[in-house]
Each structure stands twice: as structure tokens, then as C-alpha cells.
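Partial view: only certain chains, each at its native spot in the assembly.
The first chain written gets the first letter, and so on, giving A and B; residue counts start at 1 in each chain.
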Amino acid sequence: MHEALAALRLVDHHCHGVTTGPLDPSGFESLLTEGAAWPGISPFDTPAGVAVRRHCAPVLDLPRHASPDAYLARRADLGPDEVNRRFLAAAGVDALCVDTGYAPLPLTSPHELARAAGAAAFEVVRLESVAESVARAGVEPDEYTAAFRRAAEDAVRAPGVVAVKSVAAYRTGFALDPARPTRAEVTEAARRWLAAGGRLDDPVLVRELLWTAVDLGLPLQLHTGFGDGDLRLAGADPALLTDWLRLIAGTIPVLLLHCWPYQRQAAYLAAVFEQVYLDVGLTLHHVGPARARAVLEEALEITPFRKLLYSSDAYGLAEFHLLGAVSFRRGLGALLQDRVDADELSPDDALRLVRWTGSGNARRLYGLPSAPVPCRD
Amino acid sequence: MHEALAALRLVDHHCHGVTTGPLDPSGFESLLTEGAAWPGISPFDTPAGVAVRRHCAPVLDLPRHASPDAYLARRADLGPDEVNRRFLAAAGVDALCVDTGYAPLPLTSPHELARAAGAAAFEVVRLESVAESVARAGVEPDEYTAAFRRAAEDAVRAPGVVAVKSVAAYRTGFALDPARPTRAEVTEAARRWLAAGGRLDDPVLVRELLWTAVDLGLPLQLHTGFGDGDLRLAGADPALLTDWLRLIAGTIPVLLLHCWPYQRQAAYLAAVFEQVYLDVGLTLHHVGPARARAVLEEALEITPFRKLLYSSDAYGLAEFHLLGAVSFRRGLGALLQDRVDADELSPDDALRLVRWTGSGNARRLYGLPSAPVPCRD
């Protein structure tokens, strides 16, 4: 199983670009954690930090478990292009679906990311960013719905776009009225929001955004479960989406991203709703290979094998593109090998599960070509 | 431990009948999943499907991991009576408590099920079905309470009835006012429900049903945790029952069924409320032997050993009667053997835990005779 996983070229169905410029130690450390770099508490002293020193140091020609100082010095010596190229090449990925809607730092474009990885890149359009662009460009409240829809339709028409994404989990959480808001409700909410400015976090407008995703017809990626400190975790439990998922049955695929610590809840949804899929991206590089298996075990307890996808959710650090892939390969490999050894799973079924979750499910769902193709920049 | 569990005749304290007629492939597949049979996603490609091919195929004289086609063909060849007899006999069960309140398909009666299993059968009365029968028969709103109570008393007076059950988790969830509703509230709610028709899902009437269960005095089985897509999972967290459990302290035993993914929450309730018990039925055949141990480990973390029961929650497919038993035996056996090997548990204590959870706790709680008895049809 480990060999099969090592040989498999993955499809990373949800990730971000990596920083293009040099990173000083504090810049690196702040990207290493979902928290922040706090005095006296090194972000290297975390499961993710340990995993970077163990699995990423050798890619930079350092011994395993190199010290943070040695790691940062060597990283600076090699420079960002070489560092990014090494980690992305080592990830063994054939296709990347890149969320381009969040870039407080200068990040690689999908094309640059793909070139470094030797992969094809596709784009995921973040709908909140589209809505906020519409607001910034200026729009009357009663024109907001139509303007947002047109802007979203334009955005997804660009070459290489395969999905849309929402960060509703961050903005309102999922304990929302599942019904499509009325035209009047949206106008009233837009009036308030456009007057106040700021990011899109009005519950009516978030509902409008989710229903617009249904109309767009592309697969919808939803952040669920943990993330940075800007989140209310309990509101990001995907089980809260149940009523809405029931209402949209028969329409678009919905991809539940990350999910931890609600991976079992996500698995339940994937088991009972045809359109629901899940991954445990983000989690994989934060828990590292030491616990990736445990999280995958829970995610797979009742999940149909066609419903689990691989993602790294790497953001900023090229290391996370590699760590996600290593965690997935080691975690799933150990899980499957033990089941085959115990004769609970046949080797053929195990290999099928590897191909599907590592690559086939994403290719099928997003309609990706089976051979790499160029992407727009 | 494995030998002790293999030799133990189980009491399955919550299960359903199995289909009596032949099943075509799509009929079989739709019973294999809590979801539905979706195009392009075979219900065999799930943990339950893998477990059926691994553990059930040999019972039909097929090799382990037989293909779905071979499995379905052989199943059709043998015919439903022979298939049912083989799986039920192989389950090694001495007594079955059968929920007879849900039968959209023609199912075996408790007596037929017991005969196939070589076991005694007992009956569990589903209170929502009783209430809905009362409504269908016609009743005035202000007579509803009395009529429902009379009908429930009649139903539980039938020979072989040992418990009642509620599917409140499906109808309203557990985030209910815990207090017994007033007579006036019930009449008003009954007026609305009887006028509107349909299944019982009014919160006031569900509360009335739960309190009627208290008056009936029999153990109450409650569906908790996952099930099919008709559920809101977050509302089926048994921890939401706390206030009600506190109010009914000193009355009836309450059996929390399935519980997954809230087995730790259920264990907490069983640890602090005298009248609370739990099982991880349903879960056992859905996760299969490969993960039954992990779920049982969590369920047993703090649970008093007198509080865990075995159930299959098998419905429709005789395979699930076997799979539940295999998962329980393998999962608990591995868990206990490792603890004995590590000297964390004495062999005598481990054997006691086997006897209690596999059989003794249910016999004690429901007052089952220790030797099999005939049951009504």
C-alpha cells in the first residue's frame, strides 16, 4: 500500500499559492501556525513544526529533525524559488485546484504553482471575494443580487475555473435559515452592508451567496471545521448544514473541506446526501504524519469510497504542499496495509481506494482531464 | 477473549425484521446504505459493503471478498429463506428484541426472525407508530392524550413486549423543553396535527410521547446519533437530553441506541444517571469489524460495565444481523485481549465484561428469561 501511494500522482483539489518573496524568521513562523507567533512560544514547537523539521528538512539537504535556526538559515540560502520548486516537486501532484481569493501576501499564481509542481492548475473562485469586489465597485442595494450574480458568472467563465468556494463558516457559521432569501430581504440586507462597508458577514447575504452557488452549477467547496482564530468552531460543524443540503438535493456537488474535529459529522453527510463529499485537508499538515492516520480512520468510518478526496489546503508555505501529501500517503497507506494484513480488505479494493481518494474522485467530480494540461496565469 | 466472545450467545436488544421476499440488485443495494443507491456510486464501495463481501460471502459458500455481482447472484440462487436462515443462525444470538414499528417493506415477524436465528424473540413497541394509528383511527383533540395512552397501554400489554421506543431524534431532535406539557398545550398541538395529518413531529406531542413512556414504566429505547438522511445529526446528540433525564430520575431505564458520533456524550450520561444505558448498534455494521473496536473503545472510556449493551440494529438485510455480531465480537475481543495482555485488566474481569455487555445486562434490564422461550407471531 505504501508503494502504491508513493507511486500515485495526487490531485490536490483545494490549495492556495505559496509566497513568492523571501521570508524572514517571523514571517515564516507566522505562516507555520493558525494562531500567531507569540512571545516565548515558538510555532516550531507544535505538531506541524515537528513535521516540518522531520519531513521538510531533508528536502533542503538538512538532516531529519534539523533545528529551527538551521532550517530557516538553509531556507533563506536557497531562496524562495528553489525552496518552492523542491517542495512542490516532491509533493508528487498532477493537478492542483487553487483558491485564488485570499492573498494578503504576494502568492504564486496558479500557473506559477503548477509550473513548480510539474502539474496542471485549475482555479477555485471564492464567492465572498467576488461579492466584496462588487460592493467596492459600487452598486445600488436593489441591484446587488443581479450584480453579484453577473460578476460570479463572469468569474467562473474564465478558463480553468472548476469550482467555487465559500467561507461562510468564518462569516456567519452554518446555523442559518436554509431557505433562499427573498428579493426584498436581500435588498434590505445589501442596503445595510453597502452602507457599513467591510467584509461580507450578513446572514441574509451569506444565504444569498450560497444559493447563488447553486445557480452557478459548479461544485461548491465549503470551509468547515477548524481554521484560524477568526472562526467560531461550533458554528463550523457541517452537520448544521443539513436542512440546506436537503433543500439543494439534486443540484450541485458540495465539498466539505477540512472538517476536523467534525470529520465524523461530515462523513455522515457524505453517506446520506448524494451531492456531499469531504476531505481532511488543512488537518493533514497540522497534525502531521503522526496523527494523519487517526483522522483518516475517523473520516473513513462510514464514508463511501467515492466521497473522500485529497487536499493539502496548503497556504503560504510550500512545505505544506509536501506535508499534506506525505501525511495523506503515510496515513492512508498504514490504514490500508493493516486492513489488508488483517484480511478485512482485499488488496484490489485497497488499491482502488487509493486511486479514487488520491486522484480519481477529484477528476470525476471536477471533470479534470486525466492528463495534465496548461492553465492560464 | 476472542474464544470467549465466539462462544457467547448474544442478546440483541434492538433489531428489526429482515425482508422476506427476493431482492433484486437495486433493492439489496438500497438496504445496504443509510443513503440511497446513487448513479455511479455503488453502495458496495463503503465500509459496510466491504464488510459484507468479506464476512458474509463465506456464509453463502463464496470466497472472502467476492465481487458484488457474484454475491448478488449467489444470494438470489439461495433464495431469501435460506439466506436469512444462514445469517441469523451464524449470528449466534439467543434472544432478539425486535422493533416492529417500521416496515415499509414486508419483513419477518419477530417469531419468524427468532425461528431463523434459533432464538427467543421479544417485541419493542414504537410509540410514534402507536400515536399515528390513533390519529388515523380518528380522535378529538381533547381526547388525544387519553386515547394515545390507552393505545400504548394496550400495545405494551401484548405478550413478549419488553420495551418501548421513540424516534424523537428524527422528528424534532432532543433540544426540547424537558417539562411535561400541560393538558391544554397537548390539546392545542393535537388540534393542529390532527387537522394537518402526516407523521408525528410536533414538539409538544413528542414531549407528551416521551412522558407517556415514563408512565408506561417499561424501558425506553431512544434512537440517538446517526441514521438516514431524514435526520438532523446535531439535534440527535444525546447530551441534549440531560434536563429531561434529570427530571425523570428514579423512573424508567433509558437506552441510548447507536449514539455515533456521540458515543462519548452517551457514555457520560450513562456514567452519571442511574437509569441511562447505551449501545453502539447500527454503527457496528456500518463501520464493520475494521473500526468496531475504535468505536467500542470510545464508548467504554468511562461507561460503567453494567451500562453497555449489544445490539445489531439490523434492518432489512439478514447480513446485518451477522455483521453486527461479528463486529461486536471482534472489536470487543481485541480491545479486551490487549488490556489483559498489558495487565490493565484481569482475565476474570474481562470475561465478566464479555458476559455482561453481550448478554447479561440486557437480560437483567428487560427481565428476559435466561433460557430461550417461544414468542408470539
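By definition in this document, a residue touches a chain if its C-beta (ideal position, glycine included) is under 8 Å from a C-beta of that chain, and two chains touch if they have at least 3 such contacts.
None of the values given here were measured: they were computed from a predicted structure.
Here 2 identical chains are displayed in place, and the whole complex they belong to in this file is assembled from 3 copies in total.
Rule of thumb we're sticking to: only the chains that are shown with their structure count from here on.
Separating the centre of chain A from that of chain B, both taken as means of CA atoms, is a distance of 37 Å.
Chain B contributes residues 33-36, 38, 40-41, 43, 45-48, 50-51, 54, 64-65, 226, 228-229, 231-234, 260-261, 286-291, 294-295 to its touches with chain A in the complex. On the side of chain A, the complex with chain B involves touching residues 237, 239-240, 242-243, 246, 264-265, 268-269, 271-274, 297, 300-307, 339, 342-346, 348-349, 352, 364.
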